[in-house]
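Quick one: this structure, given as structure tokens, is what I'll be asking you about.
Excluded from the complex is one protein chain; the other protein chains are retained at their positions.
So that you can tell them apart, the chains are marked A, B and C in the order they are listed, and the count of residues begins at 1 in each.
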Amino acid sequence: MPDISVFIGGQAGEGIKRGAMVIGKAFNRFGYHIFIMNDYGSIIRGGQDYSEVRISSVEPGSQAGFADFFFAYHKDVYERYLNRVKEEGVTFLEGAGVNQIPYERILKENNAKPFMRSSIVLGVLSYMTKLPFEIVEEVMINEFKDKAYTNIELARKGFQYVRENHFPIRPIPEGDKMPLPIMYGNDAIALGGVKVGMKVYAAYPITPTSTLLDFLAMNAKRLGISVIHAEDEIAAIMMGIGASYASAPVMVGSSGPGIDLMGEAISLSGGAEVPIVIVDVQRGGPTTGMPTYTEQSDLFLSLSIGHGEFPRIVLAPGSVEEAFEMTIRAFQYAYWYQTPVIVLSDKHLSESAKSVSIPFSEEYMLPLKYFEGGGDYKRYKLTDDGISPLAFPGMEGIVNHTNSTEHMEDGYSTAIPESVKLMKDKRIRKQETIREDFMYEENTHFYGNPDDGNLIIASGSTKGAIMESIKGLPVNFLQILTLEPFPVESVKEIMSRARNVIVVEENSTGQLADIIRSRTGVEISKRILKYDGRPFDPVVLRKDIEEVIG
Amino acid sequence: MPDISVFIGGQAGEGIKRGAMVIGKAFNRFGYHIFIMNDYGSIIRGGQDYSEVRISSVEPGSQAGFADFFFAYHKDVYERYLNRVKEEGVTFLEGAGVNQIPYERILKENNAKPFMRSSIVLGVLSYMTKLPFEIVEEVMINEFKDKAYTNIELARKGFQYVRENHFPIRPIPEGDKMPLPIMYGNDAIALGGVKVGMKVYAAYPITPTSTLLDFLAMNAKRLGISVIHAEDEIAAIMMGIGASYASAPVMVGSSGPGIDLMGEAISLSGGAEVPIVIVDVQRGGPTTGMPTYTEQSDLFLSLSIGHGEFPRIVLAPGSVEEAFEMTIRAFQYAYWYQTPVIVLSDKHLSESAKSVSIPFSEEYMLPLKYFEGGGDYKRYKLTDDGISPLAFPGMEGIVNHTNSTEHMEDGYSTAIPESVKLMKDKRIRKQETIREDFMYEENTHFYGNPDDGNLIIASGSTKGAIMESIKGLPVNFLQILTLEPFPVESVKEIMSRARNVIVVEENSTGQLADIIRSRTGVEISKRILKYDGRPFDPVVLRKDIEEVIG
Amino acid sequence: MSITTEKKIQWCPGCGNFGIYNAFKSVLEKNIDEGRLKKENIVILSGIGCYGYITNYYDINSFHATHGRIPPLATGIKLANPSLSVIAFVGDGDAYAEGMSHTIHAARRNTDIKLIVHDNGVYGLTTGQFTPTSPRGFKGRSTPFGNVENPINPITLMLVARATFVARGFCGDIKHLEYILERAIFHKGFSFVDILQPCVTFNDTYSFYRSRVYKLEDTDYRTDQYEKAILKSLEFDDRIPIGIFYEKEEESFEEAIRGTHNYFYERQVPDISEIVREMI
Partner (left out) sequence: MSITTEKKIQWCPGCGNFGIYNAFKSVLEKNIDEGRLKKENIVILSGIGCYGYITNYYDINSFHATHGRIPPLATGIKLANPSLSVIAFVGDGDAYAEGMSHTIHAARRNTDIKLIVHDNGVYGLTTGQFTPTSPRGFKGRSTPFGNVENPINPITLMLVARATFVARGFCGDIKHLEYILERAIFHKGFSFVDILQPCVTFNDTYSFYRSRVYKLEDTDYRTDQYEKAILKSLEFDDRIPIGIFYEKEEESFEEAIRGTHNYFYERQVPDISEIVREMI
């Protein structure tokens, strides 16, 4: 059952991320599941970046954290990350004492660019693992189009070099998995949106959400959608709210600093009842913090951003597949309940890639509660469930008055206490409707046997590492998918059966644990926290868990 | 023991608020405590505004809600607010069936402006209550300076008119209180800042915080401070952070929509450790909502605004006096702990006025943890308490590197996991230091006997009405002054002794009750909520409380 | 057809907003009646300020939104449904303080929206603070000893920002204002109209403007010369030109972004199989 990891480390600008994807695709076609994680700094050239490509016959949830094949392009990278090599791992370096690969020479001889280094690596791997070279060629033709030739040549040179130098081979048998699309979390969010009917995406560039913007911009024409890079985040969400008001399903995306700036507009969306989906790809905070590193530190923010009180929904996918699914649900909720829905991702989820089997060909509905005529249209009609029927400008006979100041049913401004209270009560009823409806939605995933003693609770991208780390341990795992509405009853129920509850999260204060306490009244003192910007490695996490459960 | 309320209602632009203040000042000098509440709409002319001046020999905590003297300038106002007259109250109106006062004629005869109407009212009151007319003259000379003559004439005409028409008199004896300054909550915040050393106030106009800006701007020269009306709220807080970085104690202020916009900068203040005091004068939300009406709906916002994790402090004064005191404490905390401190006020607290005895002549320190030399200056020196010594640009031998990206002790950027963790741990230690220090700070006020059965918990401006409403009831009152750090232990302790806990607040979801639950684990189901933009009236609240305690 | 509502208009008596309200009403009613505009395809927007209540006074699709953020809101609406005429009312505080950046970016994009600025040189609704168009020395509540900032010139600014329709109106001259508004509404692309609007309560400029304004249309001024327009726009002293400074046709932002799509009608989901295949 091969479970092999390839580490490629070098400087920004040396094509590491792209290279890792090409390697991943090759082994994907060789019959394996793939997980790729990218660790990079916030500079354009230099630094010490790396990617890990995990190649496994069992679907991986995260990076392994430790490499079988370790390619360092520079000495400093080699030294810094040598502790990420498995005991039996093979290391490669340019010009040092270990297995040497003369990247520079090969590049020069082939008139190639520095960012093509990893094509040499793939050639090396092809020889060493017995990955058929035709697959390498095939992938490169697909990937590099008219630049494939050079890359194939580089791969061939790498292949030849290690063969000639009798590097020890480590064959991997052909796997039996069908080739699957390998996509980043951000790709899955994008495609989820598109599949459920998204027509507009607006954003301002920010790591690690820019890749969502870039992906959608690149494919906008093929998808028939409009993608806007606005002058700032406030403009992005206001454009979104405008388009949504005029009937287009819309998503906006940003990360911490930009999400902060959207607060006023999120309150507008909630109070004026104009739906919008907001993606927050969390990164290391506070303030500018660590733009390219991961963190789960906007949980409370997502629950409270935007002044005043209005219904909201916060969803937290835990894998690339769930990113797709939860984005679809985000749209369905936002447009049904006419309120802001936040999708909480993080850098690790959004910028790691995975081979996925997602039901892309299915159809996903976006139901709206339409106005069915009968009298004048009232944008904020008082209804039992708090949801007022929708009609859009441009529809004949309709006048849609949308209003950010407190208003009456017809949408006109009011501050008369009785009218105000009616409208506030309507929005509260809507929040209650949401809470009730969510009893029948999938709010959590539970893995294990509820009557076993140890329970881990987590939310978001930590899922992958947790699932890996508890394999074979007497530990159950409760994943929380919806932070708002919070599944109070089911969480309480499962917690009540556990002897030992541990919350695992990637922030410094234990926000999820605090949320659980605030919703259920149960204090969870066992917390495994990580907040150095790096995601949990399953092996390390397993040790932490073992320690905590004693 | 007189406790008399005067209601003046009319249109925006008819000088109601100013008039109420003049009336208040007159009775203040007649030996009474004063409370003035102003109810006005978000338009400049027209509408139905009113003010209530409460004149009491016992210090009042809020408006009475019901008037002894009811002056309505127009029929619609008369009708709308007639339910605010006490049974034994006297009502006045221009040209209707009740006691008529010919305002228009008097104004015209004296060549006076419509906004001088309330000077006539004061004349009427002087006759009816036997308030010496010299006091009226004295106050008007002080208040209107070179325009005093006309106003005194108007008062005299009012006086004569009701005398000639034999209106029934209702004498009030001279009170024995010394005259005190009457100030709005916003004035008290302003003066608290000034007294503790504030040198810069920056803001963007927004109701109900503009009056804080206007007051400080009007007095900037006399106070030797700089007051900036910036291009937007983001600029205001960034100017504030800049001035603070360069050593000036700074406050910024806004309300919901503008506070939202400050989120990114609040995170900057927390992460870069540049102190700032932020005043949020809450108003009816969400979004534009009810700009001129009161609400306590930014509690969760103030606890979570700004992405990522950083130490913060949130204070909630409950009276004009506490507004002064808590602003001073806000500065002391912000500059000692080098982190953002939010002062939560609301429209009712900030724009109501009260005769106050505040120890203005005392001195209030603003201690800083200064760098004391010895080696190179490190802005983010790792210390046991998490507080790094301060030194400012301009000091010889100092280089201050302040940084929004994650950084090392010397302030230079880093994203190395080990360094990052050190700095994050430092900030966590700082938050812990704050929590520990706050055990010795005044976090709550308790009124009553802890072993009695019924307990009301509240925070902020509801205090006044609560204190009034529970007089003589078997009910204790716990006021929470510091929402963060939350006084978990003392609140738990007091709750544990109560049979019946009721949370009283002015919002629609019970945010304070939820915060208590989240911090103490205790669910409080008895909630008295009001969310129509109007503050609690003590008489009405008393009934609510009686109902809840059964 | 009347497009007004019965809501009581709450501006101060004599407020310049009445002129704008009336001019806009006439232009709309005339063009609806004469079939050049469809009522259901008009959307009016406003931010927060005295002027902002204008959306309460017309029985037309509207969005009364947040302070300063109207241009991007309008852009989004036009993007979603190209059939809509999107007309945005904004204040000078709104457009040039809180929303300065959005105003400029909407202009340079040539978004097909109409931006109508109620420029009273003051924040009316927050009771009288200076705005970016208040003159130096203006004594408002936040500057009781006089404003110390140089005012901006909205016309020059919008020309520099590449707005394709730039005009100044005066609400004391309703006929002329109607002419401008009509041209602005039917201009294809970004229309900008700065309207000199006295605020009788906090900044009564009626006589100031009355004695100074003159109409470009009464001179031999041509609206198709960019550099001359910039120079002309600098004139703002004893004589203040009103009228259209500049007009030009250009592809709009939404057209460029959206192509031929109309999301108001389109609900179908694209085929993503090719994109997914490329990921294998």
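The working rule: a residue touches a chain if its C-beta (ideal position, glycine included) is under 8 Å from a C-beta of that chain, and two chains touch if they have at least 3 such contacts.
These numbers come from a predicted model, not from an experiment.
Within the full complex, the chain left out of the display contacts the shown chains A, B, C.
If you put the hidden chain back, the residue from A:5, A:151 or A:287 that touches it is A:287. Of the candidate positions A:3, A:143 or A:214, contact with the unshown chain belongs to A:214. The residue touching the chain not shown here, chosen from B:4, B:77, B:268 or B:549, is B:268.
Here one chain is not drawn; of B:238, B:456 or B:528, the residue touching it is B:238. Of the listed residues C:7, C:162, C:188 or C:212, the one in contact with the hidden chain in the full complex is C:162. Of the options B:102, B:179 or B:453, the residue whose C-beta touches the omitted chain is B:179. Touching the omitted chain from chain B are residues 25, 28-29, 142, 179-183, 187, 191, 194-197, 199-200, 202, 219, 221-228, 230-232, 234-236, 238-248, 250, 264-265, 268, 272, 360-361, 363-364, 366, 392-405, 411-413. Of the residues in chain C, those that touch the hidden partner chain are 97, 99-101, 104-105, 108-110, 132, 148-153, 156-157, 160-162, 227, 230-231, 234, 251, 253, 256-257. In the full complex, the hidden chain is touched by chain A at residues 13, 42-47, 204-207, 210, 213-214, 217-218, 220-221, 227, 229, 231-232, 257, 287-288, 291.
Here is the rule we go by: only the chains that are shown with their structure count from here on.
Centroids built from CA atoms put chain B at 43 Å from chain A. Shown for chain B are the residues in touch with two or more other chains, namely 42, 257, 287-288, 291. Within chain C, residues 48, 53, 64-66 each touch two or more of the remaining chains.
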